[in-house]
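Rest of the complex left out; these chains stay put.
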């Protein structure tokens, strides 16, 4: 198997890793989220506004902000640009589009950002070992328009 | 050619299959849509709210809901997680972001969902043989804000 084929296989695996991470965040599946992160994973979200120095801090931090049925989020990462530093270390740039509804506090946020991640292969498994993003833009709508109805939330059906 | 290379080629083909399906839906190209589905393709959209048991039912069902110049949709599927069951069967998870304008009835819908598809290789061609999604969230805006103008629709230029 050539080095190029190995690289393509690892790129596909790293993309799926990121997609699992994002799916876990938006479905509040904290156990699944844990499997995508190295124990020493650090995070600098929103230019460092939300900073975490290891996996436990990161999971607890996200849970603190999001683990409520009143908080509904969409985190979509597009445009993967994956590069290898060596065979077991890679970086990834992504274009984030995020949408947050906070029904308790009656606001919604829409924004975009450029993510820069680091991935590491430990014991044959790729995990996110650092993640950060810098905003392009962020808007907040408050109050949520009276014409908008929430017709479904998975968190009301669990 | 190795099994890994074959898998990567099939993943690329399956992604393009899904993209063709979504492009066909949003451009109301029902003939193109037909080419992406197996004859026995079943669908359970929106947790089974819209259910179809074969390709003809599915196409007719979508046409019934969408084949009007007054209905403008965006169905974007992100975050592909493709897995093989065997060499000619695969599953795919996707993160749907959908937007629907119904100009006749004066509402717009925005939602997200997790798609779970099944794909099958018949006579050398991958097709969708089952598709379903479960919503994360759905919102409806009614009426459409008076400040919003439709400045272009491809269905007004055909």
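Here are a few things to note about the model shown:
Think of it as A and B in the order they're written, each chain with its own count starting at 1.
Convention: a contact is a pair of C-beta atoms (placed from the backbone, for glycine too) under 8 Å apart; a residue touches a chain by one contact, two chains touch by 3 or more.
Keep in mind that what you see is a predicted model, and the values were worked out from it rather than measured.
The complete homomeric complex described by this structure file contains 3 copies, of which 2 appear in the displayed model.
Rule of thumb we're sticking to: only the chains that are shown with their structure count from here on.
If each chain is reduced to the centroid of its CA atoms, chain A and chain B end up 24 Å from each other. On the chain A side of its complex with chain B, the touching residues are 1, 5, 8-9, 12, 15-16, 18-20, 22-23, 26-27, 72, 74, 76-78, 101, 145, 147-154. Chain B meets chain A in the complex at residues 2, 4-5, 8, 11, 78-81, 93, 95, 97, 109, 111-112, 114, 134-143, 145.
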